[in-house]
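Removed from the display is one protein chain of the complex; every other protein chain stays in position.
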Amino acid sequence: MATRSLTRATPYAALLPMAVVAVLGYLGAGLWTFYLSLTASRTFPSAHVIGLAQYHRLFDNERWMLSLHNLAAYGALFVLASLVIGALLAVFIDQNVTGEGVLRTVFLYPYAMSFVATGLVWQWLLSPGDGIDSAIRALGFDGFRFDWIVSQDHVIYTVVIATVWQASGLVMALMLAGLRGVDPEIWKAARLDGIPAWRVYAQIVLPMLWPTVATVLLLLGTAVAKLYDAVVAMTQGGPGIASEVPAKFIMDHLFLRSNVGLASAGAVVLLVPVLALLAPYAYARSRKEAA
Amino acid sequence: MVGTRRWLLGVCLCAWAAAHAGPRAEVIHWWTSGGESAAVKQVEQAYRAAGGTWVDTAIAGGDQARAVTINRIIGGNPPTAAQFNTSKQFLDIIEEDMLNPVDDIARRDHWDAVLPAPIVDVIKVRGHWYAVPINIHMQTWIWYSTSAFAKAGIAREPASMDELFADLDKLKSAGLIPLAHGGQAWQEILLFSMVLSNLGGRDLYLKVIRDRDQAAIHSEAFRKVLVAFKRLQGYVDPAAPGRNWNDATALVIGGKAGMQIMGDWAKGEFIAAGQTPGRQFGCLPGLGKDSPYLIQGDVFVFPKTDDAATLRAQKLLADVVERPAVQLAFNKLKGSIPVRLDADDSQFDACARKGMAILRDPRRPVGVAEVYLTPDQNGALQDLLTAFWNTNMPVERAQNSIASALRY
Partner (left out) sequence: MNPRTIVPPLPPTTAAAHRREAAARRARRRFTPARIGLYVFLLGAALFFLLPLYVMIVTSLKSMDEIRQGGIFALPHALTVEPWRLAWSGVCTGAACAGVRTGFWNSVAITVPSTILPILLGAVNGYALSFWRPRGANVLFGILMAGAFVPVQVMIYPLVRVLALAGIFGSLPAIVLVHLVFGMPVMTLLFRNYYCNVPHELFQAARIDGGGFWRIFAQVMLPMSLPVIVVAAIMQVTGVWNDYILGLVFAGRDNMPMMVQLNNVINTTTGTRQYNVNMAATILTALVPLALYFFSGRWFVRGIAAGAVKG
């Protein structure tokens, strides 16, 4: 009897660290941030509550509204491109190519490098006049222009290019680990049935990788919400405020502009679409598990 | 027996030495590049010579360094001293009563008389001195390439805004980039400050930036300033957005661009490229002989503590930093000028000497925007100016937006 109750209690005990981190760490910090967003905190957290005034100011702020718009545009493109490129790379590398180790490192190395320097390199590469723009013209394509990085409307897409470059390798690694975990019996059976390779991938293997894809989507999603280093290194939010993103807005106001209240309001607002997306997913999962 | 006694003596001596070791000062600063590092080493050596121990905590980037300072104050292990700019950045910390004043050193060395007025206004809050200034940077020098000027046929340095535009036109017709610029928000506010102070004059500058006078912002004179500011954009090359200021200076160094408007830290790049002032490049503190001289500087503040040893270290540091010899040694290597009005300028180069002479004229120095505006107000102004520079915002809308941004 004692063994059974011990067995029942053990999972709870094992999850104690997670409970502490989730409740005290994330939930506690989230509630405190929400509290701060209702105060007039400047450099230091203050107790002077001013209601929803920070939110009024936030939504009056052109820079913030533009950052939300940018995040939506950036997020969709970045997740799609990284997922597709990473999956393609994983599938192709899975074909037992020569030099697989080298290729894998080539696709993964951007993830290892600090974006502070690589962001500057991308700025050089995409800068009109020196970089890809002039290099392609030097090759003979005289009418070629690639000045997205100085254009108000297109600069956010340059950030997409640089961050996809950095993230695709990790997506590839995750998908590859998933692919390599697939039961070899599947391959054997498909070979015996004479099914072509691409159909095995598309109709059998990739659907089996749904948990891996879910992981990848969640990871890419967190990267989108936290996008900061790339924008600072490449465009500094410019030209003007055209490539502003919420994380940079929050960070700037937290430290540089000494406005903790406004930054906290921004953080809370940033969390709302995340919760809106996660809640139905969690609900659907719990329904599925109950079934 | 003899050995034990000798060992005991040694231990006692060590203990005595440790008890009387120099005051230990941990200093957070953001001087990390070559020239800056050499400069801060001068202060370190002077502090050691005065009997103290210097513990160096360098963190690149002013925002990061200040963020760490503030977090460590909250976390309960503040540094002995921390670098800030002459600005309202540390006003909040003073109001939370988290800084130690240095009134005794200030009174003893007559800082009221020896330091320029805009600096005194920043570091003296409600009658108490809270910061020790170490240098002065001037923000809006006009750097130009002598070869580019020769190629464009410009014989004299411009002495008014009209002459400046005429020279920019000449550079444009000569096929050069008239104005080298890096399209980052802080560089744009720098250009704006230059136009406001040189075209609008000292009075308008102070009314707008220091007093945030709504009438002045809505005035016709200020409108002219905004128009001239936007007009400068026509002289900038299309690859400017996002460019670092050093890359813009490189254009002037190479003779590809005619002018750059940048602080006196640009001098370091010219010197690193082997050029000398007056020969390959020239430096102009402003347009006309009475133009306002926009100053900013670095200071050390002292987080609050009751620990006697730390207090001693703080006092010693405040004393050392303000000594004329230390100011000389530091500023020569940093590229800035000493903050003491009685500093000896014989060892500085031509551009620095110009600056030091202007500093002594009480009518010319005024603070940069962040000296008078809170970080929040300065940020809002910066956002507006960079949007105005980069988009087709009409002048009237810019004027009204600036008025409402600076109202509170």
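A few comments on the model shown:
Chains here go by letter, A and B, matching the order in which they are written, and residues are numbered from 1 within each.
By our rule, a contact is a pair of C-beta atoms (placed from the backbone, for glycine too) under 8 Å apart; a residue touches a chain by one contact, two chains touch by 3 or more.
Note that this is a predicted model, so its numbers are computed, not measured.
Which of A:38, A:206, A:230 or A:251 touches the hidden chain is settled by the complete complex: it is A:251. Checked against the full complex, the one of B:24, B:41 or B:170 touching the unshown chain is B:41.
Touch with the chain that is not drawn comes from one residue among A:51, A:143 or A:211, which is A:211. The chain not shown here touches chain A at positions 3, 6-7, 10-12, 14-15, 17-19, 21-30, 32-33, 45, 85, 88-89, 92-98, 100-101, 103-114, 116-118, 120-122, 124-125, 130-131, 135, 165, 169-170, 173-174, 176-178, 180-185, 187-188, 190-191, 194-200, 208, 211-212, 214-215, 218-219, 221-222, 225-226, 228, 247, 250-251, 254-255, 260, 263-264, 267, 270-271, 274-275, 278, 282, 285-286, 289.
Even with one chain removed from view, chain B keeps its contact list with that chain: residues 26, 29-38, 40-41, 44, 54-62, 64, 67-68, 71-72, 74-77, 137, 244, 246, 250, 253-254, 263, 265, 268-269, 272-273.
Just so it is clear, only the chains that are shown with their structure count from here on.
With centres taken as mean Cα positions, chain B sits 37 Å from chain A. Interface residues of chain B, counted against chain A in their complex, comprise 63-64, 66-67, 70, 74, 89, 92-93, 96, 183-185, 237-244, 374-376, 379, 383, 386-387, 389-391. The touching residues of chain A, when paired with chain B in their complex, are 42-44, 62-63, 120, 123, 127-130, 147, 149-150, 152, 155, 234-242, 252-259.
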